[in-house]
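Step one of this worksheet: look at the structure below.
Every protein chain but one is kept in place in this view of the complex.
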Amino acid sequence: MLTVAGLGRDELVARLRGPGLRLRTGPFVTCVKSPLALLAETLGTMYADYPVLGEGGLADFHVALSGSRGLRRLLRPQVHFHYDGMAPFQPLPLDQTFPMFEWAMNWCVSSQAHSWLVIHAAVIEKGGVAAILPAPPGSGKSTLCAALVNRGWRLLSDELTLVRLDDGNIDPLPRPVSLKNASIGILREYAPQAIFTRPVADTVKGTVAHMRASSDSVARAGDAASPAWIVFPQWRAGALAELTPVAPARAHMRLAGNAFNYSLLGAAGFEAVARLVGAVRTYDFCYGVLDDAVAVFERLLLERA
Amino acid sequence: MSSSPTWRLAPGQRLAHRCHDGECVLFNDLTGDTHLLDQSAFDLLEVLRAAPQTALALLALDGGDAASDPALLDDLTALLDDLAALELIEALPC
Partner (left out) sequence: MKEMPLLLRALRAPACMARLSEDEWDLLLRQALASNLAATLGLLAEEAGISAALPARVRRRLAWSRTVWERHLRAVAFELRQIQKALRDTGLPLILLKGAAYTAAGLPAGGGRLFSDVDILVPKERLADVESVLMLHGWAGSHHDEYDQRYYREWMHELPPMQHVRRASVIDVHHAILPETAAVRPDPARLRAGARAIPGRDGYYTLAPCDMVLHSAVHLFSEGEYHHGLRDLFDLHRLLCHFGADPGFWAALPARARELELARPLCYALRYCTRLLGTPVPAGVLDAARAGAPNPALLALMDALFLRALQPPHPSCADAFGAAARAALYIRGNWLRMPPLMLSRHLFHKAFLSPKAEPAQ
């Protein structure tokens, strides 16, 4: 199977500039086009292990990232995202090319992939079962997720949890884990062997960096998992790690509030969330120290065995 | 409009729901909304699904008596109005 690394740099650049790089992430194929050297370089590192399809063929999404034209290029160059000729976002400064790419990839899935209930949540797996971590910004979800995947948990997704409408299992969508501000430094220390992009400052979310998904998680992108827990994380400085059960009806409402296409799916969305809540234990989780948090998750796993 | 309407479940409502420990989530087939309801409010909907009732009749079914406790009837009426505003129930045309 051909991967981005296997293409070699020249071929990677040629495809991006020409017919498009057909990249497989989880269940999706995205045709990526871009003349930007920065994107080629970052894709080469962060997506080295990901499968690449031959030229031509059917893609689910079409993503194009281009630079500014003319004088603008010299003054304050920008990166533009086009979805097949349409521009859903405002342009950003050129150094935010890779975060723009990641946000574009998320947007494609969250706005269109209606074979799944798409929850704004991280999801990780160990021992054959998955923990879903929904969270609005600022809760520390990505930091916690990044820590856990460096302590033996498999990354299924950092941002988008795909819950199958037919059987309720989770389809993996392993992609780079996004980290912000202080979390970047924390994770570098916590996982010195992990690979990170150069941090990009002044984005709408502050300083942003991405951590590469492990080769194992990418290799197992086809291995679905069955959900066992929903954990709403909340980081607080100095807090003791503590799980508090959440009542099912409340869990349902909160989960629905965190799903992109819950309303769109109508009754099917209701049933998907109801089934999920019925199949798992739901907790609120506060923590202050990553190692404590990891220990709590290990205990959850033990209790289940 | 009569001051004491007969209420029924709004046509089209299938009452897809899950109840646990006194709380229920309910899918609203007409508006597409999802509601968090008290068990007793949900039970009321099931009663109306079985057959249309007036507020007084509902009170009686529950063992209540409007004469001895008028506040109870007021509360029930307010609840019925709220449920109607959510398109879950409707007043039968006079």
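Order of writing sets the chain letters: A and B. Residues in each chain are counted from 1.
By our rule, contacts are C-beta pairs under 8 Å (C-beta built on N, C-alpha and C of every residue); 3 or more make two chains touch, one makes a residue touch a chain.
Quick caveat, the model's predicted, so the values are computed rather than measured.
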Report summary line: Across A:Val79, A:Ala249 or A:Leu265, the one contacting the chain not displayed is A:Leu265
Query raised in the report: For chain B, which residues reach the chain that was dropped from this view?
Result: 30-32, 87
Query raised in the report: Can you list where chain A touches the absent chain?
Result: 29, 31, 56-60, 62, 84-86, 112-115, 263-266
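Rule of thumb we're sticking to: only the chains that are shown with their structure count from here on.
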Query raised in the report: How far is the middle of chain A from the middle of chain B, if each middle is the mean of its Cα atoms, in Å?
Result: 43
Query raised in the report: chain A touches which residues of chain B in the complex?
Result: 14, 16, 18-21, 23-25, 27, 29, 32, 34, 36
Query raised in the report: If you look only at chain A, which of its residues touch chain B in the complex?
Result: 247-250, 252-253, 256, 262-263, 266-267, 270-271, 274, 277-278
